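One protein chain is absent from this view; the other protein chains keep their places.
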Amino acid sequence: MSSESKSIDDKMEKNSNEKTEDDHIEEEKVEELTEKKESPWKDSLKRKWYRFSQNPLSLVGLSIAIITIFLTLFGEYISPHPEHAFYYSNYQDAFIEPFQTMEYPFGTDEYGRDVLTRTIFGFRYAMTMVVVVLTLSVPTGVTAGLVAGYHKDTWVDTLIMRIADVFIAVPPLVLALSITAMVDPGPMYAMLAVSLMWWTWYTRIVYNNVSSLVNEEFIKSAEIMGDSKLHIMFSEILPNCTGAILTKATLDVGWVIIVGASLSFVGLGAQAPTPDLGTMVANGADWMPGRWWVAIFPAIAISFIILGFNLLGDGIQDAFEEGS
Amino acid sequence: MNIKKYIAKRAFWGIIALLGLSVFIFYLGRFIPGDPVQMMVDPRTPDAVVEELRKSLALDRPIYMQYFIWFRNVLQGDLGFSIYSRRSLTADVTQRLPFTLELVFYAGMVQVVGSFLLGVFAGSNINKWQDHITRVFAYIGVSIPAFVFAIIFQLMFSYTWGLFPSTGALTEGIVRPDGPTGFLGIDALLNGQIGTFVNYVHHATLPAFALAIPGMAQVARMYRSGMITTGKKEYIAMARGFGFPERIVRFKYLLRPSVIPGLTVLGMQIAMMIGNAFLVEMVFVWPGFSRFAIEAMLESDLNTIVATVLIIGLMFAILNIIVDIVVAYVDPRIRYTEEG
Partner (left out) sequence: MSKNSVLEIEDLNVGYNTYRGFSDVLDDLNLTLKKGEKIGVIGESGCGKTTTMKSIHQILSDNAVIKSGKIYFNGDELFALDRSYEKYLEKGPIHTELQDTFEENDLSVPSKSKLSKEGDSWAVKSKGTVRYGIYQTENGMIIKPRRDVLKMKKKELMSLRRRHVSMIPQDPTASLNPLYKVKTQMKDVLKYSGETTEEIEDYKERSIELFDEVALTDPERVLDSYPFQLSGGMRQRVCIAMSVAVAKDILIADEPTTNLDVTIQDQVLRLIRDILEERDFSAIFVSQALGAVRKFVDRIYVVYGGTVVESASTSRIFTDPKHPYTVGLMESIPKLTGGGFSVGIAGQTPDYVDAPSGCRFHPRCPDAKDRCKEEKPDLVDLGNDHYVACWRD
């Protein structure tokens, strides 16, 4: 056995000469072992999916989200009375109670319109607002956060963050209400108003993430290698924030819907006869408690969507959380 | 950096932000179509009188002048004239704001205490039935907007079961205090009018809970997840390794780090509550400032809008500072690392 243990000197000699057979075998073994590893992206995604699917609630959330998107896109084709959605009146059929007939499973409102149909259409309006607001605020906010964080402690940083502070100075609902109140009420302005301050949340998150990363090794080495700032911000730093951004965006679906519904409830969002869920609740509130279904079903729909996306958002957060 | 400097710094920037916001809103407001003066007066008023009015309200000056005038007035306590109520806005605010403040305070208490109890209850019994029930409750709470809660509460507890009054702040005929502070609840206590106080709280309960529950659920979730995250930390294992009794490990070493993210969210939630107060006050016809503000907004009463933004912004800023102080107290790292 002792003949097998070589001294350092022997090994050194071996290295300086041409490769022997043992070396080849070792090389092959090393290659074999490294090939077995999958690409880091795939592995990372697999890991996240595993963590995500661990929790049945997350899957419920995902299902609800899918249903919501489906209804948003195809709602008008599957609802029983699409013509009831906007202008329609049939006073003979007004205030039919729910669960009585197959024709109007959720009952009808004061104009005789089918509550189920209008609720389904309501999904579309709710989600439209979400899409608009998020499309506007997320890229803006994230970019602002990246720029501010990367130039931490310079005038760029201060400027951006102070502007963000202005828009966070009041609760989102209040700001949205104020702005919408001053211009013409309507879904468009409501969406714009909400977007106007929503971006600040993303800026905050990204900013915090970035400032902690900016002094890390891999950023410094990218800088030394001469990568442009733009490249560094988007290719190096951004991927590290993806988890937080994605979680927030998903949970925001719920928040935007709440804000949107609140605006409509007050009368500053979509106007009647548009089948916006908030408007429908406000409208139906007048008929409470006697004809509860006019308000309750849209209310349940709102909660349903929000619940789904909250579960989904939580699942995403768990999936991205490292550690143990 | 010690706490005082920290607060001062935050306060300073908060005020700057508020000023910026007021400028923004003010300017935005001046761009709306329609002549505010015309809206205020009877259409038959002769033009000369209208012009007089316009001059006296300084609406004929350039915008930046108007802003300065307004600002100066505000500093003197004059918030301007409300088109909606046709009287001094300051009077409206003084009369109504206390109601809103007391409601929000009540709701805030409910939220702080409730979220803590819920969150810790769930976090201490992870994956057991207590945890699951709490989580279900939390999810429902978070997913239902405050105004929906308001409507449902009104329907259930008031109309159907008659446990709580459905609208207003006091029942007809109850003695109102003539109190020193202008806050109904406080004054009632100060004047020893317990009956009035109880009646007031009774009226406030449904709206307060409707306000508090969504946020409470959210914060409870944060407490719970905080406990899970902290539980995995090495220093907890070490604490056990030293032989600390489980109750010490849990309530001393685990609890503090766990509540920090929750506290931050708590601040946000209370702020959301201020926003939601608008809707809840409407449903319950609560005589607060928020309801007044909404109605004025619907009439495009500019002064009210700007004043509302300012007041709410101020409340919000103060609240945030309080939350920051509490967090800094709990987590020394924040105090010490905010150098310069």
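In this document, chain identifiers A and B correspond to the written order of the chains, with residue numbering beginning at 1 in each.
Everything that follows uses one rule, which is that contacts are C-beta pairs under 8 Å (C-beta built on N, C-alpha and C of every residue); 3 or more make two chains touch, one makes a residue touch a chain.
What you see is a predicted model, and the numbers here were worked out from it, not measured in a lab.
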Residue among B:46, B:62, B:162 or B:332 that touches the chain left out of view = B:332
Touching residue (missing chain; options B:238, B:285 or B:322) | B:238
Which chain A residues touch the hidden chain?
-> 1-2, 4-9, 11-12, 15, 22, 26, 29-30, 33-34, 47, 50-51, 324
Touching residues (missing chain, whole complex) on chain B | 231-235, 237-246, 248, 252-253, 256-257, 330-333, 336-337
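Here is the rule we use: only the chains that are shown with their structure count from here on.
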Chain B-facing residues of chain A, complex = 57, 162-163, 165-175, 177-179, 181-183, 254, 258, 261-262, 265-268, 281, 285, 288-289, 292, 295-296, 299, 302-304, 306-307, 310-311, 314, 321, 323-324
Considering the complex alone, what residue numbers of chain B touch chain A?
-> 13-14, 16-18, 20-21, 24-25, 28-29, 32, 135, 139-140, 142-148, 151-152, 154-155, 159-160, 221, 229, 232, 271-272, 274-276, 278-279, 282-283, 294, 297-298, 300, 302, 305, 308-309, 312-313, 316-317
